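Yeah, one chain of the complex is gone here, protein chain that is, but the others are all in their spots.
All chains are identified by letter, namely A and B, in their written order; residue positions are counted from 1 within each chain.
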Amino acid sequence: MGFSITLDGAAHEVEILELRPRLKLRIDGRAYTVTGEQQEEDGRHRLEIDGRPVSFARVHVGARQALRIDGRTFEAVLVDPRDEADAAAAGHDHVRAPMPGAVIQVHKRVGEPVSRGETLLTIESMKLQMALAAPRDGVLAELKRGVGETFDKDEIVAELEPLDRAGD
Amino acid sequence: MSRFPFRKVLIANRGEIACRVERTLRDLGLASVAVHHAVEAGAPHVRGADEAVELRGATPVAAHLDIEQIVAAALRTGAEAIHPGYGFLSENARFAAAANDAGLVFVGPEAETIRLMGDKISAREFARAQGVPVAPSVTPTGDPEAFRRDAEAIGFPLLIKAAAGGGGKGMSIVRSPAELGEAARIAIGEAERYFHDGRIYAETYVERPRHIEVQVAGDGKGRAIHLHERECSVQRRFQKIIEETPAANLPPALREEICDSAVRLAAAARYRNLGTVEFILAPDGRFFFLEMNTRLQVEHPVTEMVTGLDLVQLQLEIAAGLGLTLRQGDVRVAGHAIECRVCAENADNGFLPETGVVRLLEAPSRPWLRFENALEVGLKVTADFDPMLAKLVTYGHSRDEAIDRSIAALRELTLLGVRTNIDYLGRALDHPAFRAGDLHTGFVAEHAAALAPRTPAPGALHAALIAAALGFREFRALANDAPEPYASIGPWRN
Partner (left out) sequence: MRRIQSLLTPSSAAFRANDAHNRRLVREFRDRQEAARHLRPQRDLDRLARQGKMLPRERVARLLDPGTPFLELSSLAANMAYGGESPSASTIVGIGIVSGREVIVRSDDPTVKGGAWYPLSIKKSVRALDIAIENRLPVIHLCDSAGGFLQLQSELFPDRHMAGRIFRNQSQLSKMGVKQLALVFGHCTAGGAYIPALSDYNVIVRGTGAVFLGGPPLVRAATGEDVGVEELGGADMHTSVSGVCDYPAETEIEAIHIGREIVAQWDRPRKWDCQREPVEPPAYDPEELYGILPDDIKRQFDMREIIARVVDGSRFHEYQPDYGRTLVCGFANIWGYKVGVLANNGVLFNDSSLKGAHFIELCNQNATPLVFLQNITGYMVGREYERRGITKDGAKMIMAQACSRVPKFTVMCNGSFGAGNYGMCGRAFDARFLFAWPNHQIGVMGGDQAANTLAEVKLNQMKRNGESVDQAEIDRVWGETRKAYQEQLSAYFSTSQLWDDGILDPVDTRNALGVAISASLNAPLPEPGYGVFRF
């Protein structure tokens, strides 16, 4: 089993081969033995890779990790396969109402390009306002409900279409 | 007894320059007053001062631009002088006048001089009158046709600039008459937006120009000297990121001619205090007056490194009426100095500003280094202020040594939590063109591809990946949480 880590935007697989007595990893077909991991007060870390000492600094910035190693800064992100799946599956064209209610504001016009996560509509239900966001990048193809109009739970209130198809 | 007529100086600034000024004040036995907006409470420049005054303002920048509040703060704390640093109100004639009117010493030139040099058009006229070379230019008069005709007379390409401008705002290059009208319209719009002054002008655009500036000092009575030149050609988004002195590959005669022009200008203006005269140097050796900055420059430490002078002390002495204690012959230059501006920005994506929180800071320390900063772990880097975080200033006996020492220091400098241009600066210094001194203001654009980050060698790349992997909780859990005897048995299969 491997981990996918992006380093400065480029994805790499880091595979664990052995845990004890020494951690053994494989990256791009090369095996490395990692030993002597130490963390010091000031955030510096030390370890040995194949017996060669490596010193580096690391901080976590949200999901990112900033590393200073060998006079260079890297940014690393651990890729969760579900993130990719989400991105791929963000392919739903339908925006469904999560509960029955009414539209109180429309933020986008039909034909306007929208990015994933951008608010399309604000709805109100049970005295609760909620933003309905675009499930993926695309173009707003159809708004099935306008301001003041009501809908049921799971009803499709808006439809998207892919950016490239919009011109057809 | 102090030789200064003032004992307490308010620093109308923040960040590294406020800390820098505080240092000299301490050295001279003078008290300091810091000003700050609420968001900067407890910042290093506040802690480093003897007293601090909070300024109110809708935004932190607005607070630092509030002349009345700052003058009142000086009066209330008993400060007798104001040092404006750079940026903010440092070139604001009204501020200098307000300080003087309140009976405070303004550490800088007369308000009149600031006004003269602050207006690019009047500054150019003044320079031309003193025989300082000025690039041919035209000013729109309201008749676009006439503007176009005049512009064609000078010849293209032309550079459009805002009269009240600076920092590259409102600037654009026009390569043909057809583009002129639209470019001027946009420039006027930008000038109005940024400077509330829609006046613009167009001047001959020098291809591959170098930016050479001369540090001058004047006693206000007509005597002026120079502290040699600085080269500030490495710029991005029209702002300097690497400065050095002396300028590389500058023939001695030309160097002298440029410095003399600057002194001539300062003397004629009866310039008081320190200032910088900026020039454009064409590849053919022609040079043109660009503007005069009537304040301490960001990059002043490189001059200090090679001259051994404390420029802030000089400023305070002149402001104190002690006159210009130096003669031109006293100013000796030894070695080479380079300043790198460490900025919170993404050098790999158009140098767009970055924000974040400083989580880790390890600065190198050497006798030949100055790390000018007001950083500390926990500092929030926001879009409120300029993205410059610190300056790394390095001295070397030769230019090569200064470059090597700078690169080594940049490699050692660790600032994590916000993206910075530290690695980019190292790559820029190490570029063959930089090492050869083959510089011009388009350096960053010309070498963009070569200055992009290189994929490290597999060993270094894999070391970084291993370091990263061990930092992720999910990875650590797998590496450490496997129960025994399973972990010791290892990936055995039967």
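Operating definition for what follows: contacts are C-beta pairs under 8 Å (C-beta built on N, C-alpha and C of every residue); 3 or more make two chains touch, one makes a residue touch a chain.
In this text, all values refer to a predicted model and were calculated from it rather than measured experimentally.
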Option touching the unshown chain, where B:Ala383, B:Ala436 or B:Ala477 are the choices: B:Ala477
Residue numbers in subunit B that touch the chain omitted from display: 477-479, 481-494
For subunit A, the residues touching the chain missing from this view: 1-2, 15-19, 23-24, 80-82, 85, 88-89
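Just so it is clear, only the chains that are shown with their structure count from here on.
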Chain centre separation in whole Å, for subunit B relative to subunit A (CA means): 38
Touching residues (chain side subunit B, partner subunit A) in the complex: 356-357, 359-360, 362, 410-412, 414, 416-417, 419-420, 422-423, 426, 453, 455-456, 458, 460-472, 474-475, 478-479, 482, 487-488, 490-491
Residues of subunit A that touch subunit B when the two form their complex: 1, 3, 5, 7-8, 10, 12, 14, 16-21, 23, 25, 27-28, 30, 32, 34, 37, 42-45, 47, 49, 54, 56-61, 65-76, 78
